[in-house]
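Missing here is one protein chain; the remaining ones are kept as they sit in the complex.
Letters A and B mark the chains as written, and numbering starts fresh at 1 in each.
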Amino acid sequence: MASLTAPAEATTEAARSYLDHGAPLWRRVLLTREMAIIALLLAVIIVASAALPRFATPVTLGFLLLDVMPILLIALPMTCVIITGEIDLSVGSMVGLSSVLFGIMHQTGLSIPLAALIAVLAGIVGGAINGILVTAVGLPSLAVTIGTLALFRGLAVGLLGTTAITDFPRYWTQLAKAKIGDTGIPQVMIIFVLLVIIFAILLHFTTFGRGIYAIGLSPEAAHFSGIKVGRTKLILFILTGTIAALAGVYYTLRFGSSRGDNATGMELQVIAAVLLGGVSIFGGRGALHGVIAGVLLIGVLASALRLAGVTADVINIITGVLLILSVVTSSVLSWVQRRRARPRALSQGGSSAS
Amino acid sequence: MKIGITLRGVAAAAAVSLTLVASGCGGGGESGGNEASPGAAGSEAAENANLAITFVPKNLGNPYFDTSDKGGEEAISEFGGKYAEVGPAEASPDAQVSYINTLTQQQVGGIVISANDKKAIGDALQEARDAGIKVVTYDSDTEPEYRDLFVNQATAEGIAKVQIDMIAEQIGDSGEIAILSASANATNQNAWIELMKKELANHPNIKLVDTVYGNDKDQESFDKTAALLQSHPNLKGIIAPTTVGIAAAGRYLSTSKAKGKVALTGLGTPNQMRKYVQDGTVKEFALWNPHDLGYLAAYATKSLITGEIKGTEGDKFTAGKLGEYTVGADNTVVLGDPYKFNKDNIDQFKF
Partner (left out) sequence: MTSTEMLTPVEEGTSFSSRVGAIARARETGIVLAIAIVIIVTTIKNPTFLFSLDGWRDLLLTPSILVVLAIGEAIVIITRNVDLSVGSVLGLSAYLTGTLFIKFQGIPILAVFLISIVFGALLGLINGALVAFARVPALVITLGTLYAYRGIDVAWAGASLINASDLPPDFLALGTKTILTIPVLTIIALIVLIIGAWYMKNTRGGREFYAIGSDPAAAELYGLAVTKRVLSAFVVSGAAAGLAGVLYAARYGTVNSQAGLGFELDAVAAAVIGGVAIFGGSGTLWGAAFGAVLLLTINRALPVLGVPDFWQRAVVGVLIIGAIVLDRILALRQSRKLIEARDTAPAVVEMPVGAAEERGEGEEGDRG
């Protein structure tokens, strides 16, 4: 089971919250963790637009989405990984490695699409390494991905040193930043929307997706229900690696620079956003709309604060505190829930709510 | 859960909104919109010209840029503009792009930037120029098409030659030398290193055995110096054309057995190098006055903003107390010549 979670396993079950299927639909949809984050996001956007006149402009929107795009992309498969109770800390390094390979391949004469393909292949291989070590060898994902974090980053820096490849054709670097008409929304968002649809279908409308939740809730039970736990996790890790590589290609073209230490620390930003979006670190719970709202929330906050001249460190402090607050309050809330449930359970003659 | 979630959501929204309003409405307490908190530009000035100029050094926490940007600040307060300085903690090209983007959003009047890479920040700078912002590079250039003007501290040939001359003199014109540079993409250091290699053709007995990069980080430069001495036991001299690098190298050398045996020279600030000159680790090194560089760059930017000059060759403008300057080839303005510091004169300088 979740091996790296709170010391007392007895409380992990209680820390989860289950959908109360007895409640009416509107309550089930609206009064959830995800909706709280979406509401918070909207509130922040409204306040920022009111307080900063330059905020609600296409220019700002464009930069914001361009900045936050890699995190948006990687957050999708990362959500699935965390729901199964695993974690992948190597995504930032994979972005860096893919960026380096992309740059090197292009420098040796390959066309951009071909170089990108090779970078994505590297992502598949990297994800497979993670997946095999976790599923076949049976190692804890935290340790494995700390190892591959160092390995991929090491390969990236080793291949390129501290030089940066910055010679990319204008056509492609402009394309990475191109906007849709006058709206300021970058064209790459189209790719993102496509991926969201794919992942939403995968997670909520297929048995594969049901399996993901089941594995997160109890790997043994899932295994005995016939779900192929190992294969599912392997596929998820490969997906994460692939999309991280894709994000790496985008990052390189957007910044016009392929460097060994690109995207250092990005994994932490992705995980922070995913957890903020309501996915439980214990596994078994979470939804995509909350995660997207979480990523956008951090992005909007950072963008607004930067525009207001607040320095980057304050943004980091706020991200860190938000992350801690979100996890602590959900823990406190479920504790409160348990306390309130107990007398109810007793009076009803011992019903399920734990 | 129901009440808890809604309450919590509202409370959190309120808390975050308060933070935003507090910071967004400006640290100085002005009402929202006009000016943001200190450190950002963006005032729709009552004057015609938007004299909000922001300096973007290679990285923050670098004493060389602290001095140069103070020079810029002095100039800006002289002509009544608005000074700001932003920059990344790490001297990497992509880090500067985000700051340039923010400045574009804030619609400042001018950006004065020392580039971490020749090309990578080009697109972002072009976007800024399209929005009407004047872009001036100082200290480290980009490709000429991305900026309006380049303020160079001295000619690249002069900077390269003075360092080769010094090391040749200090090691007796023969032996192995190594270069400890800043970041591998830095335009200025790379230009100087290229010219240094050419200049070495005039010194056939000196051999350049290695070039390492300290990334303008003190700890890294310190460790790289140690590694150089380890890997090349016959090393006679180190050239460090970066003020962070030479200070770290000096600190390592002065506590090691190589002190006095391995010569150290390059570009350094008097304040950082005073101790090592006095204890004999370093005989001589060179620099210009970074304060003047920032000062000149600020005035050049102002002239561009007010339309006094267009930035083409032959334009003349006045840079406050530094006098009149003319724009040279490639839209470049040169500050002056490098200056050598040694035990005899180092106490006269306080930067």
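The rule is short, and it goes like this: contacts are C-beta pairs under 8 Å (C-beta built on N, C-alpha and C of every residue); 3 or more make two chains touch, one makes a residue touch a chain.
Not measured: the values here are computed from a predicted model.
Contacts of the undisplayed chain with the visible chains, over the whole complex, involve A, B.
Residue B:S256 is the one among B:Q126, B:T155 or B:S256 that touches the chain not shown. Contact with the chain not shown here comes from a single listed residue; of A:L142, A:I185, A:A200 or A:A341, that residue is A:L142.
Contact with the undisplayed chain is limited, among B:V135, B:A248 or B:V282, to B:A248.
Residue B:Q272 is the one among B:S114, B:Q272, B:S303 or B:N331 that touches the chain not shown. By the touch criterion stated above, the residues of chain A touching the omitted chain are 1, 3-11, 15, 87, 133, 137-140, 142-144, 146-155, 157-158, 160-162, 219-220, 223, 260, 264, 268, 271-272, 275, 281-282, 311-321, 323-324, 327-328, 331-332. Residue positions on chain B in contact with the hidden chain: 60-61, 63, 66, 85, 87, 89-90, 217-219, 222, 226-227, 229-231, 233, 247-248, 251, 255-258, 272, 275, in rising order.
As a working rule, only the chains that are shown with their structure count from here on.
Touching chain B in their complex are the following residues of chain A: 17, 20, 27, 31-33, 35-37, 39-40, 43-44, 47-48, 50-54, 57, 59-60, 63, 67, 161-164, 166-167, 173-174, 177, 251, 255-257, 259, 261-262, 301, 304-312, 314, 318, 325, 329, 333, 336-337. If you check the complex, the residues on chain B that touch chain A are 1-2, 4-6, 8-10, 12-13, 16-17, 19-21, 23-26, 32-33, 36-40, 42, 84, 86, 89, 92-94, 97-98, 101-102, 104-107, 117-123, 183-185, 213, 215.
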